[in-house]
Every structure is written in C-alpha cells, then in structure tokens.
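All protein chains but one are shown at their positions in the complex.
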Amino acid sequence: MKLITAVIKPFKLDDVRDALSTAGIQGMTVTEVKGFGRQKGHTELYRGAEYVVDFLPKVKLEIAVDDDAVDTTVEIVKEAANSDSIGDGKIFISDLNEVIRIRTGETGKDAL
Amino acid sequence: MKLITAVIKPFKLDDVRDALSTAGIQGMTVTEVKGFGRQKGHTELYRGAEYVVDFLPKVKLEIAVDDDAVDTTVEIVKEAANSDSIGDGKIFISDLNEVIRIRTGETGKDAL
Amino acid sequence: MKLITAVIKPFKLDDVRDALSTAGIQGMTVTEVKGFGRQKGHTELYRGAEYVVDFLPKVKLEIAVDDDAVDTTVEIVKEAANSDSIGDGKIFISDLNEVIRIRTGETGKDAL
Amino acid sequence: MFFQRLILIFLLLPSVAFAEGLDSGDGAWLLTSTALVLFMTIPGLALFYGGLVRSKNALSVLMQCFTLTCVTSLLWVFAGYGLAFGNGGAWNDYIGGGNVMLSEVTREAMSGTIPETVFVMFQMTFAIITPALIVGGFAERMKFSAILVFSCLWMFLVYVPVCHWVWGGGWLSQLGLLDFAGGTVVHINAGVAAIVAAVVLGKRKGFPESPMPPHNLTMTVTGASMLWVGWFGFNAGSALAANNDAGMAMLATHISAAAGSLAWMAIEWMKHGKPSVLGIVTGMVAGLGTITPASGYVGPVGALCIGIAAGIVCYYSTQYIKRSLRIDDSLDVFPVHGVGGILGTILAAVFISEQLGGVGYDEGVDMLKQLSIQLVGVLATIIWCGVMTLIVLKITRSLTGLRVSEEKETSGLDLSEHDERGYNM
Amino acid sequence: MFFQRLILIFLLLPSVAFAEGLDSGDGAWLLTSTALVLFMTIPGLALFYGGLVRSKNALSVLMQCFTLTCVTSLLWVFAGYGLAFGNGGAWNDYIGGGNVMLSEVTREAMSGTIPETVFVMFQMTFAIITPALIVGGFAERMKFSAILVFSCLWMFLVYVPVCHWVWGGGWLSQLGLLDFAGGTVVHINAGVAAIVAAVVLGKRKGFPESPMPPHNLTMTVTGASMLWVGWFGFNAGSALAANNDAGMAMLATHISAAAGSLAWMAIEWMKHGKPSVLGIVTGMVAGLGTITPASGYVGPVGALCIGIAAGIVCYYSTQYIKRSLRIDDSLDVFPVHGVGGILGTILAAVFISEQLGGVGYDEGVDMLKQLSIQLVGVLATIIWCGVMTLIVLKITRSLTGLRVSEEKETSGLDLSEHDERGYNM
Partner (left out) sequence: MFFQRLILIFLLLPSVAFAEGLDSGDGAWLLTSTALVLFMTIPGLALFYGGLVRSKNALSVLMQCFTLTCVTSLLWVFAGYGLAFGNGGAWNDYIGGGNVMLSEVTREAMSGTIPETVFVMFQMTFAIITPALIVGGFAERMKFSAILVFSCLWMFLVYVPVCHWVWGGGWLSQLGLLDFAGGTVVHINAGVAAIVAAVVLGKRKGFPESPMPPHNLTMTVTGASMLWVGWFGFNAGSALAANNDAGMAMLATHISAAAGSLAWMAIEWMKHGKPSVLGIVTGMVAGLGTITPASGYVGPVGALCIGIAAGIVCYYSTQYIKRSLRIDDSLDVFPVHGVGGILGTILAAVFISEQLGGVGYDEGVDMLKQLSIQLVGVLATIIWCGVMTLIVLKITRSLTGLRVSEEKETSGLDLSEHDERGYNM
C-alpha cells in the first residue's frame, strides 16, 4: 500500500474530493497547513507598516491506497488540483507497511 | 524504526494517551485534522438552508517507535481508541530511516 | 528522495526557515501541532482550580529533498532549531518514492 | 402623523420653537438615543454582518460599515440634513434645501424641546445605518471603491429625498403617511437597494452550490443583541421626548422583537426539527424592522401581532428569495428588512386603531383610508428606490466597476482590498 | 423600604399617581436603565457565560440566554407583570393579579414620575436576567426543550411570587425587608435554582477529572465588562428617578465591584502565586451581586466593606462547592450569585446604619431587628425557591426529559441541539 500526500490550494479541495469520490475513493485525511515555495506571498499593512507574509494557506490531503490504485489517484488529484498557476502544489508518494481499521481490526486492503 | 500514525476520534485522545504512557510511551505529536470516510457527517442549518458537512473533526497521532515496540503500540491504540462505531479511525505503519534529537544530536533509538 | 520531518519549537520557525533558504532550500510545508514528550507542560488556573496542560504547541516542518541534500538539510535544521533546552524537538527521515509537481506534471528532483 | 406634523412645525418656526425652551429630560433621552442608534451600526450591525460572512471577508464588512458611518456623517453635515429637513421652497413637496455645513444650526437653535444639534445628530444616525444595511446585499464581492461611490450617490438620490417626503414635510407627510421611525425611509429603502444591487452584481462565486456558512456566529449573536438594545433608541427615541409615547414605543418594540424571534424559532423547529440561534436572531431583526414604522402608534397587543407576522412572513420570504428565486442577496437584507418594512408600514394602519389598542386615526381618517395612504407610501418608496438604485449602480459601474476580480473574490476581500487579515491566532 | 412602599402606593393609587405628573429626567434615566439592564443579559451575560464553556457548546449558551429573553418578555406581558405588581385582592400578601396582556397599562398610565410602560419594561429586564443566570448551573448538558419548559414554569412559580412578596406589596415588603435591587428576587433565586438543577441533572461527563477550560476568555471578559456597565442601570435605575439616591447607588455599586474584584485577585495571587483575569472578573460579579440588595441604602464605606466581603466569601464558596462538594454547578452560579445575594441581603441591615454612612433604619427598627427581617427574607427565598425548583424539574423531566444523551453531550450541544457550529474559521 502507498500513502499519497498532496499539498494543494485550499479552494481546490472540494474539486479534488469530488473527483476522487466519483472514482470510488472515499477515505482521506485533510490538514490545514502553511506552505512555503516559489509562489509569492502577499503584503499586509498595519498602521502604515507594510510587511510581506511569505507563507500561504494550503491543505494537505493524505490518502492511503492500494498499490493498484496509486496511478489513478495521482492522476485524478493532478488534474483536479491544477489551476495552471504557481503554487498549485505537489504530490508525494511513499510506502505504507500496514493499515489497520481500529473498529474491526481488519488490516491491509480491507482496512481502507 | 517505524512511524505509527493513527487517526482517531477527538474525544478518545485522552484515553489513548493515558494508555500509551502507562505502557511507557511518552512521546508523540498530535495534529487536528478533518476526516472523510464512511462515517456520515452532520447537517447544519443556516436561515432555513440545510446542508451536509461531510468532513469530521479527527485527531492524528504520530508516534515514532523502535521496531520492537510496534506491535504493543498498535495494540494499545487499537484498544483505547475503539468505541465500536464507524469512524473510529485507522492506524498506518511506515518505515523511518532515522530519528534525531535536535538538542543532543542523538540518533536512532536513543533519540526517541 | 527523502522526506525530512522536523518537530520544533514555534519561536524557532523563522530561524530555521531563514537558515534553509540561505542554503537554497525554499520549499517546505508547515503544520501547527501539539507535542507530548519529556518537556513539562504548564499549569493553568480557572477559578481557583489548577490543572496541568501537558501538551505543548510545536510546529512540524515537512521538507522533501533529493538524497544528496539530506545531510545538509538535517544539519541546518539541527543547528537552527537548537536552543539547548528540553523540548527542542526531533527530526525524522523517511523514504519518498516519488514527487510530482501538480502544475507541470514534472516528477522526481525536478518537482522539488 | 402627529410626530411628523410636530417636526414640521418646529422646523418652520424655529424662533417660536426656541421660545418653548429646553426640556433637559428630553435632551438627555435624545442624547442617549443618538448614542444607542450609532451603537446599532458600529459595532452592532458590523458584528451582525461580519459574523455571517466567511472569515476571509470578515474585515471587509466591518470596514464597509465603519467607512460608511464616516462618509455618511460628513455628507449629512455638508448638505444631507438641509436637503432632508430644510425648507425647499417651491420644491418643498419633494426636497428640502439650505443649511449647508449646518450654517443655520447655531448652538442656541432648538428643535421642539431639544437642541437642534441633537436633532441633527439623532437623524444622522438613521442616515448612517441605512447604507450600512445595504452592505448585506452585495457582501463578499463588491469593490470597496465602488461601495463608496455608490453610497454617496445613493444618499443624495434616495435616502435624502425619501426622508424629506416622509419626515421633512414633503408630499408623503402631507398625505398623512404613518412611519414612526423608518419603515419606509430606512427599511424598505435598504431592502430594495440591497436586492437590486445583488441582482445587478450577480451571485457570489459558488452560490448556491457551495455552502457558505457564517464564520463566527458568536459574533453575529453579539451584534444582534446590540441591535436589539440600540433599537430602543431608534424607536423610543423617535418620540423626540422622554415621555409616555417613548415608553409605549419601547414596550411595543420589545414585544415585537420577542414575538418575531419566537415565531421564526417555532417555524424552524417544526420544519427542520431543531431551532437555531441564527434563526432566532434573524426573527428578532424581522420583528424589530417590522414594528419600526408602527412603534409609536400601537399598543402591546398590536405589537405582539406585528411581531408574530414579521417572524412568519420574513421567514418564508427568505426561503423564497434565496431558494426559489436563487437571488444572492448575501445576508438576506430584502426578505428581512425590505419585506419587514413593507409589512410594518401596512400593519401600522391596522393596529393604530383604538379598538386594537392603538392611538387612533386622525380626524376624518379610517382604516381603509389609512391603508391606502400607507400603500402609496410603500409603493412610492419601492419604485423610487428601485429605479434610482439601478441608475446609481450604472453610474458607479462606469466610474469604478462593481465587482472585484474572480481571483480577488477567491482569496477574500480582506487581503485583496485591504491588505489585512481578520485573525492571526 | 421606602422604595417598595412607594411602588405600593403608586400601584394602589394609579389616578393619583398620574396627577403627580411626568418627570422627563426620571423618564430619560429609566428608559436608559432599561436598555442597560437588557444589555446585561444580551449580549453581556450571554458572552460572559458563552466564553466559559467549551467551544462545542458556545452557541447553545448564547441561544439559551437569547431565547429566555424572548420567552420571559412575553410571559411578563401576558401575566407576569400583573401577578407580580398587580393587586391580588385577598391573596395580595402572596401574589398579585390582573393586568393580563397589560390591559390596564394605558399609554397615559403613570408609575410615580415615570410612565407605567417604562416601569413595566424596567421590571421586565429583571425578570429576563434571572432565568438567564440559572443557565450557568446546567450549562453543557441540558436539553433545549427542557430549558424552555423549566424556565416558563419557574417564572410563574418562583420569580413572580417572590417578586410580589418583596417589591409588589407582598408579605416580605410589609415585613420591612430591605432589597433595593434584587438580592433575594434575582440573585438568591437564581443561585439556588442553579445549584438545585445542577444536582438533579448530575455532573457533566468528565467532571471533575478532565479539565474543561473556558474556550474564549476574551469573550468572557467582554461580557463581564458589559455586566459592570449595565449594572449601573440595574442598581441606580432602581431608584426609579435620576436623583441623589440614584447617584449614591451608582457610586456604591461601582465601589463594591472594584473591591470585590481586587479582593478575589488578592486571594488568588497569595494562594496560587498569580492573579488571573477569570478570577478578577468573577470577583467583580461577586461584588456586584452582593451590593445589589444594599445599593440604595449604604454609603461609600459600606460599599467598600461589602465588596471586600463579597470577594472573599464567594471565592471560598466556589472552592468549597466545586472542589469539596464536587457539585457541578457548571459556571458557579450558586457560590457567586446565591452566596453573594445572601451575604448582601444580610449586610444591608448592617451598613444601612447611619453611623456606617447609610440612610438609617426606619422608625422603630434597629440593626438586630432589621437583621432578623433580612434573615427571614433570605430563608423564605431559599426555601421557596429550592422546593419549587425541585418540583419544576420533576415536571419538566416527565414532559421532556432533562439531559441530552451522552453522545450528544460529547459532540456538543451546538451541533446536537441546534445544527450549528460557533466557528468556521
């Protein structure tokens, strides 16, 4: 099994989730994060003092999938999260040794 | 070493933490996340407009443990986080190449 | 590629980020987390009832780097995040199978 | 009626009015009422609205309410008060005049038993809240510069003339229109302008598919509570004295607020299974807006009936406009204030009846006659406000454009229009 | 004393009272005071309480305070005012009567030098805050429907009769009980009802092992500050005139609030090493609640002593109830309001003494005599309120049940009872 982690723009979350669930992928865990990268931050103004805020609000999706499903999942996320602008984010793929469903104790594919 | 990541219901956090520390596992990092899965969300009502909120507040625990301790840890989390209802969450296990304690520079088991 | 995950004290975030970007590492994702470990929490007081809050606010940095860059990155973080006191935090290293830039579809090193 | 006539008389006979002398108790109450009505807009309405939008737009709404408070104040001082309450000579049926920069409002000038300075201030707070109410119609998408241009033009082309017609001795006041504290002048005007602006601007991105839940309902409830308290100044202050009329106006206002709240809560409970705090406070605003034109003329029973009617009618109006017509009047200004204002202006003609506990009709007037007068007032306000608002929006569009870009709307007005964020927790 | 007698006289002789005529200054102050006391409940108390609960229950507390405001208002209009302040004929020692839907409160009716409508409204705001105070006893676990049923019954079975006894010409007023602004009627009543409800409902899940820290202390401090400001209307308004009694009541109120705050802060600082903002505002409420019954009778020195006593006694009461008895009166209503009300009602008999700067005893009364009268008043209120609250809870349980399910308690009342969340940041 693999863990697919995607860091995307917050306003794309709904699109990505819809696309995934259309493809039968329901489960995921979402975290609000701050991103630093090439995308520029914005300027804020407080009593005449301007300063640059260089972190950007992003959301991180974590999706555990079976090995078969990796490619489709990545494809879907890539498409749905793309807005053709810097800062659209990244997808990371890593190995998962095991997954366990707490309620039933099921493991592996069954636990997803 | 392994990284055990558990996504559980927020009100179970105290129980899980107590159970782990009884077993001698003190260190962990906790994140507030939103979960999507089989568990149903709730309905909210704003000026007569109902809509379904399908994400659910969850907490994510990350616990780095030595290979020996993986099984016990998983067992403890599984037990303490179980409320026998959908949405109790999942445990993910993955490899860790290295752990370093920032203050001392210790690595591996010593750093945990 | 590797994923370097560091849990550090919040007030060290700026230092670490500056040090990394000086070394040419710009990209990272930051999450606010709560940490449990050896560092003691604090006492809070509500209408004469004292209780101990044992979690501590920390920030988690996730930095995906090419294999070559692992050692320098770890070194930089270790140095910049060190305040010589308990609770300075930890660095975790794990494997990444793949990284993809959403906007362009680039993969691997190019996507970082 | 009496009320407007009185004002008229005072304004026409300033020297005589002065002779009447100051009543320090009336002065104290009107000074207080002025503070209360300003309190309704900032922070009251600002918080009520601010809590209802998404957090990325929270400051923009506060900024709009606050800036309009400042701008309207100066417009009122420059020419608004003169045009609304001055004597317009040959044109007086339609518009007043004179008193530029309050040149005739000396320290000694009186308006009945209170200093004219206080009357100027009290009326100013009404002029302030009206454009601020409109903010709810175009929230989360209109350019800040456009809002300023729009509101300045609207003040002079809509608020000031209608105010003159109803309270300044103009044709509606001569006709005998009953509007104690602003059913037409404030609430219908604001409601109509808001929905016209909402339609012209178009829907917010994502409406109505994506939910746009209020970002902070505790803030909204705080604002709503302040509106309730402040409304005592609005309605009981409109008696322009600390007398028995003020007392009954306060009682009627309070009863209607409570009844409107509970009526809305009851419908929600029945239809959805649960009552919500946003529901009950919306019912409260409906109850308050609806009693406003009638508050000086009715008794407790009338107020109760008006409040209940307000809760029910405004609830269904909200559903209809938002769910059936799918008009994105963001914070439901028309169904609550506009519909409430219409309903209240009409019901004033009913519950003023002595049999129903009210003060009774003027000589030679009966319920039907009064109803027809009220209808004329309501229609005149709707038509004038609707048409002029459209024109004002056209002009504004040509000067500044109306909407922010889609990208700015997505990232939120706080950052894109003001370079600030509400919260840095 | 004088105060109650006066009211009594006015109520018995409405036509004569009218002859006295309106004092517009008194009217202005009472209109203002009414606004101030409403402001105490919404948003004041709502925010004070709302900040103290966990964020999942924040809206539920606001909703409860707001809904009770509406419900109590209508109950008061329907029959509450008549039963509390009307003439109950043969039963008048125990309960008033008449005036259903305020039928006798005409626009012209006077109550002393102020319109009776204003007196009705002013007293209504006292009736509103009392059940809202009780909310703190059963917060975070009681069903919303149960709260409504409970509060309606409680209003008629507890508040209204005790109000009649003390202020409406009933037996305690005839006995000579001193309760200037509600030590018995408001604070003891609320405190006793809250703790009885807390015991009957049982503890919140997790109490006292899990900490339940306030979710937003900035909100609590905001509410507390509003309570302080509004309390000027509560106590100085109870003079029913803008006169020297009102001035001294305001001064005494303020001194006691400051003294109570600092006393609590000092204890905390000594015992825990640090003073907290929750501590100081709790001391403030204690100081204000305790001075309430005495506020019209004492001088600055008396007020200072009462405030200091309030801070100390209420601090230790809170510790005792919460830590030793482990009763989950969620927001400490009894140790602060109940104990404060008892203490203040008793101390009124001491500091009214002319030697101590007070207005002095009535003819034929000395400190001991007055103390015994006060004790009778305190005990009567505690017993009546305790027993009737128990009965009302029994009835409510049989009608709707009292507590939400454990699951609903865990997920929070905002979602489970109102389908809303406080914050969507």
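A, B, C, D and E are the chain letters, set down in written order, and residue numbers restart from 1 in every chain.
Throughout what follows, a contact is a pair of C-beta atoms (placed from the backbone, for glycine too) under 8 Å apart; a residue touches a chain by one contact, two chains touch by 3 or more.
Because the structure is predicted, anything quoted here is derived from the model rather than measured.
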Touching partners, among the displayed chains, of the absent chain: A, C, D, E
Among the options E:276, E:330 or E:353, the absent chain makes contact with E:276
Can you list, in ascending order, the subunit A residues touching the missing chain? 44-51, 53
Pick out the residues on subunit E that sit against the missing chain. 23-26, 28-29, 32, 36, 54-55, 213-218, 221-222, 224-226, 228-229, 232-233, 236, 241-248, 250-251, 254-255, 257-259, 261-262, 265, 272, 274-278, 280-281, 284, 299-301, 304, 359, 423, 425
In the full complex, which residues of subunit C touch the absent chain? 11, 14, 42-46, 50
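Going forward, only the chains that are shown with their structure count from here on.
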Using the touch definition from the top, how many steps at minimum link subunit B to subunit E? 1
Repeat of the B-E interface, chosen from B-D, C-E or A-D (over half of contact pairs identical by residue number): A-D
Which chain's C-alpha centroid is most distant from that of subunit A? E
In whole angstrom, what separates the CA-based centres of subunit A and subunit B? 18
Round to the nearest whole Å and give the separation of the Cα centres of subunit A and subunit D. 46
Would you mind listing the residues of subunit C that make contact with two or more other chains? 31, 94-95
Could you list the positions in subunit D whose residues touch two or more of the other chains? 213-214, 272, 274, 276, 278
On the basis of the stated criterion, which chains touch which? Give every pair. A-B, A-C, A-D, B-C, B-D, B-E, C-E, D-E
